[in-house]
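Complex shown without one protein chain; remaining protein chains in place.
Let's turn to chain A:
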Amino acid sequence: MTEEDEAAFDEFLAARSTALLRTAILVCGASESDAEDMVQNALEKVYRHWPRIRHDNPEAYARRVVVNGAISKARRRKVLQEITFAHPPETPVESPDLGLRDVLVAELRKLPARMRAVLVLRYWEDLSEAETAALLGCSVGTVKSQAARGLARVRARMENLQGVSA
């Protein structure tokens, strides 16, 4: 790796690592430190292949590693070391005075991991259906149906809440 490669990698980190970390937190519903772990893991892969991929959309590559890592983590095939609460454990899971945002985030965390990933990529990352499908390795049709089902659940929750407060 040349010095110029190293400098370009630092630039890439400065520009993209916060966005990757935020995506990881949203997709896996995990704590910040778990998400940092996943992002670091992904970036290590990027770093290893950096001279080859630096001119070939390294951001998309890193995002794919992060998102897929987050999905498989959420499926809990690995031994759990620690339950990851995005909120401190002493905060009640659902207290009535939670704001709309908190309720929506809580609802998002209840979705199956893949469905949540679709919502995050489509509405947080603003990826197109085709880009989302390519990243997740599924068809555009699957992205459409997963997004529709996920949104329907979030919408139902939102209307429910607004119905109560109105």
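Here is the rule we go by: a contact is a pair of C-beta atoms (placed from the backbone, for glycine too) under 8 Å apart; a residue touches a chain by one contact, two chains touch by 3 or more; residues count from 1.
Convention: contacts and distances are computed from a predicted model.
Novice: If you look up the hidden chain in UniProt, what protein name do you find among "Aspartate carbamoyltransferase", "PASTA domain-containing protein", "Sugar ABC transporter ATP-binding protein" or "Nitrite reductase (NADH) small subunit"?
Specialist: Choosing among "Aspartate carbamoyltransferase", "PASTA domain-containing protein", "Sugar ABC transporter ATP-binding protein" or "Nitrite reductase (NADH) small subunit", the correct UniProt name is "PASTA domain-containing protein".
Novice: When the complex is taken as a whole, what residues of chain A touch the one chain not shown?
Specialist: 9-10, 13, 17-18, 20-22, 25-26, 28-30, 32-33, 36-37, 39-41, 43-44, 47, 73-86, 89, 92-94, 100-102, 104-106, 108-114, 119-120, 123-124, 151, 154-155, 158
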